[in-house]
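Pasting in a structure now, in structure tokens, and then I'll have a few things to ask.
Here the complex is missing one protein chain, while the rest keep their positions.
Should a chain be cited, it is by its letter among A, B and C, assigned in written order, with residues numbered from 1 in that chain.
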Amino acid sequence: MSAHRLYFANQARWSGWELAFWLAWVVAFFIPQSNLALLSQILIWGLFAVSMDLLLGYRGLPSFGQAAFFGIGAYTAGYLSKFGWTEPISGLLVSGAVAGVVGLAAGRVVRGLHGVALLMVTLGLNSLLYDFVQRSTELTGGDDGLPGVGFAPVLGLFKFDMIGRTGYLYTLVACFVIFLLLRALVRSPYGLALLGARDNPRRMQMLGAPIDRDLTLVMGLSAAVAGMAGALLTQTTQFVAPEVLSFQRSADVLVILVIGGAGFLYGGFIGALAFIFLRDLFAALNPIYWYFWIGLLLVLTVTFFRRGLLPALADLWGHRRKPVAVDAKHPKSQEVAP
Amino acid sequence: MTGLIRRQALLALAASTLLSAPAMAQETVKVGLLLTYSGPSGLAGQHADDTIKVFQQRYGTSAGDKKIEFVKRDTTGPNPEVAKRLVQELIVREKVQLMIGPDFTPNVLASAPLITEGKVPTIIAGAATTGIIGEKSPYLMRTFFAIPLVVAPMAQYAYKTGVRKLFVLVADYAPGHDAENLIGKSFQAQGGTIAGNLRISLRSPEFSSHMQRIKDAAPDAVFAFLPTGELTVQFLKAYSDSGLKASNIKLLGTGDITDELLLDAAGDTALGVITAGYYSTAHDSAMNKQLVADLAPFKHAPNVPIWDALRLVYDGVAAQKGSPFNGDKFMTFAKGRKFESPRGPIAISATNGDIVQNTYIRRVERRDGKLVNVEIETIADPALR
Amino acid sequence: MTAATVLQTVGLTKAFGGLCIFKGVDFSLQAGERHAIIGPNGAGKSTFVHLVSGLLKPTSGSIRLMGQDVSRATPQQRVRAGLGRTFQINTLFPSLSPLQSIALALCERDGLTAPSLRALARRVDLLDEAAALLARFGLAADGERPTGLLAYGKQRVLEMALALSLKPRVLLLDEPAAGLTTAQGHELFDLLTELAGETSVLFIEHDMALVFGYAQRVTVLGGGALLAQGTPDDIRADPVVRKAYLGH
Partner (left out) sequence: MSIALTMLFNGLTYGVLLFVMAVGLSVTMGMMNFANLAHVSLAMLGGYLTITAMDHLGVSFLVSLPLAFLGTMAFSWVLERLVLRHFYGTDDLTQVLLTIGLLFMSVSTVAYIWGPSFKPITMPAVLTGQMPVMGLSLERYRLFLLAIGIALALALVFGLERTRFGAMVRACVDNRRAASGCGLNIQRIFALTFAIGGGLAGLGGALAANLLTLDPNFPLRYLIYMLIVVSVGGMGSVAGTLLASVVIGIGDVVGKYYVPQAGGIMIYLVTVVIMLVRPQGLLGRPA
């Protein structure tokens, strides 16, 4: 195979440690006494961070409102079950679709924005939705959460049991399948077009790429994935409250992605593992002041691992065959002097 | 590369095997403790810890022939997802046999199915919304208070003391809406009229427009229902700065708005405010005076719901002397039990496990340099006679 | 507009409020022609290229590309109508490698960038075309390194390769040899003539050796207006040009 074909083939091929990564999750299921509830929530945070990675890592769009789509997915799954549609898998897909449609609409609205303006509008929209859901108690149950949420067993066989075994497997399979689709997507020409638009929208224009339409599309896709992550949370905890839409969640997912490393798809999962563990660890150490350590972790990550844990790890191992070495903190692309 | 795989598997392994401590010869009853220690409402958790320290200094760490071991977890505030995971961790892996908390209604609602399935008697010491105890799980009890307990009596007291036009101001969230409906219904049942209703956002630091609406309605009194926290302090400040305090419009409310936690932060703006509450540090009983004195070194008021929950746990465990601890036996022991609390006489309802207690009408006064809620009237619960 | 004219502007004007920086230029480019645009700084050369490529909207006048009126068309529509351009300052993909950049350009050209699950690696013919193009531009050795790390000269060549990879009918070059040594400049233009094939090329250039060496026709702009147009020899002799350029 000629050199350039090998170059592109390597970027698509499954590398050894990718298989190991997913295998570890399967092994964790069989370890007795393992905290399946914690691991499922880490997976859900990871998938949510991957949806953010699509937007920030691949298309270079920061957003302070990703929790809005997560919450829409979570509440859609809740309402579906409340009105009798308790089958989880179809519920998951419908929730993703609803969040995706809202994402497309949001994409059209924020198309012309970038930088701080984009952060502020996404923040504003997220806050508006949070405020509405929290205040309309007759419709959403407000702070007390949506009443009457319950789900049928998965595939009619596996009930969502107390220990969380079904919940864990259901979450793991869902995350894996969605991840597979995203992995194929970012390795297709579309993925390359996202990276191109992130690096230099003006050059993409001159290649004939409809960057505005693509931007709306990527917002919709990332919203759909975030919505499915939200639906997974509702289905595995059989409960949903306004907290799923909070600004804190939008900020946490950014922190997770930066810690893990943007532009790698795996950065989301690695960041979630690190963030949730360290938060639980610090909270157990001294519950009152653990915010300090989370803050310090963030400052150190941004200072030393500027591209996140994963790239640093990858460099550490001097690993040749890792996926496309995309530098999420690239220097500003050369703007054309007017 | 193999190094990385080993590291991955190790990480997953470490994460998942939180092994529990081996059982001791003398039976140990493990009690799960789910409070908020961090985040905006982290103060409550810290005060509960001090209260537990004082309780254990007085009554030791065992009851009857069994040792009591607390397993603490931080729910980090109203986070149902975190709370449910911690409840599962406590029941499934720590194998706790009793639980105190979680606080905040969404946390309780998310955990109720687990509590029922695990058959773990759980005492709620920090969630006030109605419709939890008795309905969501047969294993729930409450030593905190329910909103109706303090709202309905305030309506009667207001009417009795000559208030005919009442302005209702609540925080715009689920408990607030419950309180708004309840005060409206019970005050109108007395024959009074509601001069106006206002729901204020939980995150609005600016109160002057709300004060103006109150002035427009020119009521005889204002009933305020706000969560204990910065919102209440800002409201009390705005109420006095806007001149409403000086005018003859009385300020009434539930115990939350003059909670000891924020009395000194509110300062003189809280003077004279009349509230209906379940506990005041100024409650005139030997037991209360002793407790308040014991907590003085910690420089904050005792967390009485936690104190009563501990009392219930210790008595319940002691009652099962000679036989291994059984959850259902504890429930039958607890339901219908009457005992003296620092707040006054209380009982756990035999029918649904909710708390039965007196309501106290209190007015904020300055007693030897310190602001306290002086109890001026007791509305006893018939069941307690 | 004869069949051979690939690009034509009629009365093309651009004004920012009162300030008119491009006054009614009529211009035409024939198929396969190498046409240079020269003029002192601020003559409106870059403005002209921005107007034709759609990055600036004309205030009045029309632009016809391959017979279609593209005056109001978006840059994307003009690219699909056969226009390609390079930029004065390198406008490339810093974190992508040259191979990826050219592959991306080819994917856009063949309309493959709609969301799909088919891996780029499986489009072998497209990858071969990309590798061949890079080889022809002498960039094969640096094919896999991030563009941001390439030498400036190589980046200029990549800028040209990107534009040509779309097989445009009309290629606009905004000072292609900017920042290059004269030798590198000649090398670049030799590559251009060799690879441009029947693409018509319109280029802005200051280096008169390159202009008179490679242009078949020359247009001189000054103060946003058309001063003169003709073969390199006409322009060299034209008194108006001498005045604008040499001041006597």
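The criterion applied here is as follows: contacts are C-beta pairs under 8 Å (C-beta built on N, C-alpha and C of every residue); 3 or more make two chains touch, one makes a residue touch a chain.
Keep in mind it's a predicted model, so treat the numbers as computed, not measured.
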Displayed chains that the missing one touches are A, B
Contacting the left-out chain in the complete assembly, out of A:L119, A:L192, A:I270 or A:A283
A:L119
Option touching the unshown chain, where B:G267, B:G327 or B:P345 are the choices:
B:G267
Out of A:V258, A:L273 or A:L313, which is the one that touches the chain we can't see?
A:V258
Based on the whole complex, identify which of B:I100, B:V120, B:I183 or B:I200 touches the chain you can't see.
B:I200
Footprint of the hidden chain on subunit B, which residues?
39-40, 42-43, 46, 172, 198-206, 208-210, 212-213, 216, 230, 233-234, 237, 240-243, 246, 261-262, 264-267, 300
By the contact criterion defined above, which parts of subunit A meet the unshown chain? Give residue numbers in ascending order.
56, 62, 109-110, 112-117, 119-121, 123-125, 127-128, 131-132, 135, 247, 251, 254-255, 258, 288-292, 294-299, 302-303, 306, 329, 332
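Keep in mind that, in the parts below, only the chains that are shown with their structure count from here on.
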Chain-level touch network, classified as line, ring, star, complete or other:
line
Closest to the centroid of all CA atoms, by its own CA mean, is chain A
Centre-of-Cα separation between subunit B and subunit A, whole angstrom:
36
Calculate how many whole Å lie between the centre of subunit B and the centre of subunit C, each centre taken as the average of the chain's C-alpha atoms.
73
Subunit B residues touching 2+ other chains are none
Residue numbers of subunit A touching subunit B in their complex, please.
16-17, 20-21, 24-25, 27-28, 31-39, 41, 131, 134-135, 137, 141-145, 162-164, 233, 237-241, 243-244, 273, 277, 283-284, 287-288, 290-291, 313, 317, 319
Residue positions on subunit B within touch of subunit A in the complex are 1, 3-5, 8-9, 11-13, 15-19, 37-39, 42, 45-46, 74, 76, 78-81, 84-85, 88-89, 91-93, 105-106, 109-110, 113-114, 117-118, 129, 172-175, 177, 199, 201-203
Which bits of subunit C are touching subunit A when the two form their complex?
53, 55, 75-76, 79-80, 84-85, 87-97, 99-101, 103-105, 107-109, 112-124, 127-128, 130-131, 143-144, 146, 148, 162-163, 166
